[in-house]
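Presenting chain A:
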Amino acid sequence: MKSWLFTSSLLLLVLTACRQASPHDQQIKTLKTIHSWAATAEMVGEAWTNGQIPNQYAQQTLAKSQAEIAQARNEITDTAISVQIQQLDKVLAQINSDIQQQHQSAIAEPLHQLTQINQQLDALIKQ
Partner candidate 1 sequence: MAGQEVHLEQLLGKRVTDSLGQHVGHIQEVRAEQQEGEWVIVEYLVGIAAIVERFSAWNLGISFLRLLGSHKLPTGLHIPWQQLDLSDPMHPQLHCTLAELKRMTNQL
Partner candidate 2 sequence: MDLIRDVLDNQLVDRHHRKMGKVDGIIIELRDGQPPRLTDLETGATTLARRLHPRLERWIAALEQRWGAKRSEPLRIPWAKVRQVGIDVEVDLEAEQTTALAYEQWLRNHVIRHIPGGR
Partner candidate 3 sequence: MSKLLEIALGIITSIGGFLDVGAIATAAEAGSSFKFQLIWAILLGTVCVIFLVEMSGRLAAVSKHSLASAMRERFGFNFYILPLVAEIIVDFLILGAEIGGVCIALQLVTGISFQWWALPVAFTVWLLLWKGNFSIIENGVSFLGLVTLGFVVATFKLRPDLPSLGSGAIPTLPQQDITHYLFIAVSILGALISPYLFYFYSSGAIEDKWDESHLNINRAVAGLGMGFGSVVSLGVLIVAALVLNPRGIQVDSYEQAALILTQTFGYWGFILFAASLGIVCFGAALEVNLDTAYIVAQAFGWNWGENLHPQEAARFSSVYTIFVFLAALLMVFGIDPLQLTLFSMALTAVILPVVITPFLVLMNDQEYVGNYRNGWISNSVIIFTIALAFVLAIVAIPLEILGG
């Protein structure tokens, strides 16, 4: 029993050690999370424009995206990227308020900006 415990704790230790990801990997992981939520917001924006989803859901999901991105932003150390993500946050807030006010036409512009930011994020991840 004791030896079993020993072996498994050793295994656990090794696995934890393996997962000590480099700062670069950690950064990529965070960027992926941000990108994932930004892309979600983009898809929500598009679907809302096409009348494919209810208003309430669109607003809730955008708010959730903002919250998740804000949380991930704290882990970003690179200032250039940090500035970009602030920009992203503004765009999301704009989209959310457009949806709240049912501005079908006004949403196209921030949505276009969001698409561009997403492309930049994608490029950053794939670097």
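Candidate selection criterion: all candidates are chains of the complex that A comes from, given by their letters.
Convention: a residue touches a chain if its C-beta (ideal position, glycine included) is under 8 Å from a C-beta of that chain, and two chains touch if they have at least 3 such contacts; residues count from 1.
Just so we're clear, the structure is a prediction, and the values are computed from it rather than from any experiment.
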{"item": "Selected partner (touches chain A in the complex), from 1, 2 or 3", "value": "3"}
{"item": "Complex contact set, residues of chain A against candidate 3", "value": "8, 11-12, 15-16, 19, 32-33, 35-36, 39-40, 42-44, 47, 50-57, 60-61, 64, 68, 118, 121-122, 125"}
